[in-house]
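Removed from the display is one protein chain of the complex; every other protein chain stays in position.
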Amino acid sequence: MVIAAIAIARIHDLFAVVMLTGIFSLLGAAAYVVMDAVDVAFTEAAVGAGASTVLMLGTLALTTSKERPAPAKNVISALIVVVFTGVVLIYGTLDMPIYGDPMAPIHHHVADHYLGKSSAEVGLPNVVTSVLASYRSYDTLGETFVIFTAAAGVLAILGQSRLPRRHHDQEDSEKGMVSSPEKSKGAST
Amino acid sequence: MEQFPGLIPYWVIMVLMMMGLYIVIAHGNLIKKIVGLNVFQVSVFLLYITMAKVEGGTAPILAEGIKLYSNPLPHVLILTAIVVGVATTALGLALVVRIHNAYGTIEDEEIDKLEDQT
Partner (left out) sequence: MRQKIILRVISKFLIPYILLFALYVQWHGDFGPGGGFQAGVIFAAGFILYAIIFGVATAREVLSATTTRVLLVIGVLLYSGVGVAGILLGGNYLDYNVLADTPIGGQHVGIILVEFGVGITVAASVITIFCTFAGRRPEEHEEEYGEN
């Protein structure tokens, strides 16, 4: 994964970068499986490697696929910031419980309740599903609304494809675009 | 430092995270910046999942004869975060497309130059 990330940072052909992002996501999914998070791995493989790669390719087709190299002063200041932040973060990890420690505080707050009681209270073998849909239902409701809002936002920003093309100059169509998709969406509900 | 080997997974994640941050800061191309944000995002997800792992535990799907499971709570949080992440990425990409329509470029500096001229 680190190698893929280095390649993403170095390559200037955006098409290759997007493909590498897909590979990066798949490697991430494999890492999730290793760490027992099968549901998460499933989602990452479908979303990260599938949907988001397709969306990025769509954007590349609409814009451009070449990148200009970053100016040197940017690189130096970025490196300074990154190294500093990284050192601080690694210093922070020194206080963390070691990897896989069953006595870590994270495992003894509510997780015991979920693992021990959920089969009696909810009755589903997959604890992830029962926490997602039952114990933390409000969270999931909120996330669903976020996704809904994001789709509505993309429609508001880009979605004038259904309307007849306007032949005014750029500024005019910009003003018309913001209001018209919302109108059409309101009509469809 | 006796816990040194147990912390290596966190350090790898920190390195990944900093690479995402580096891409966001150093590159002027807006699509590259979004890719950098994605790298950062995945590393944050990995951090959560790493914390959820229990040595010797299995995936949190209840079955006969298994006593030790990994912590399901971070899995739930990250599961929803991934899907929300792709939705917000799509929103960002949509903005990039609009910026490209308005300015004809997706390089940060060129946009600044065009702004200064007007």
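Just so it is clear, A and B label the chains in written order, and each chain counts residues from 1 on its own.
The rule we apply is simple: contacts are C-beta pairs under 8 Å (C-beta built on N, C-alpha and C of every residue); 3 or more make two chains touch, one makes a residue touch a chain.
Since we're looking at a predicted model, the values are computed, not measured.
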| item | value |
| --- | --- |
| Omitted-chain contact residue, chosen from B:Met17, B:Leu79 or B:Ile106 | B:Leu79 |
| From A:Leu79, A:Met96, A:Val110 or A:Ala151, residue that would touch the chain that is not displayed | A:Ala151 |
| Positions on chain A where the hidden chain makes contact | 38-39, 41-43, 46-47, 50-51, 54-55, 57-59, 61-62, 64, 121-126, 128-130, 132-134, 137-138, 140-141, 144-145, 147-148, 150-152, 154-155, 158-159, 161-162, 185, 188-189 |
| Absent-chain interface as seen on chain B, which is shown | 59, 61, 79-80, 82-83, 86-87, 90, 93-94, 97, 101, 104 |
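The criterion applied here is as follows: only the chains that are shown with their structure count from here on.
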| item | value |
| --- | --- |
| Chain centre separation (chain A, chain B; CA means) in Å | 6 |
| Interfacial residue positions of chain A with respect to chain B in the complex | 1-2, 5-6, 8-9, 14, 17-18, 21, 24-25, 28, 31-32, 35-40, 43-44, 47-48, 51-52, 55-56, 58-60, 62-64, 67-68, 70-71, 74-75, 77-79, 81-83, 85-86, 89-90, 93-94, 96, 98-102, 104, 106-107, 110-111, 114-115, 118-119, 125-128, 131-132, 136, 139-140, 143, 146-147, 150-151, 153-154, 157-158, 170, 174 |
| Chain A-touching residues of chain B, taken from the complex the two chains share | 3, 5-12, 14-23, 25-29, 31-32, 34-36, 38-39, 42, 45-46, 49-63, 68-91, 93-98, 100-102, 105-107, 109 |
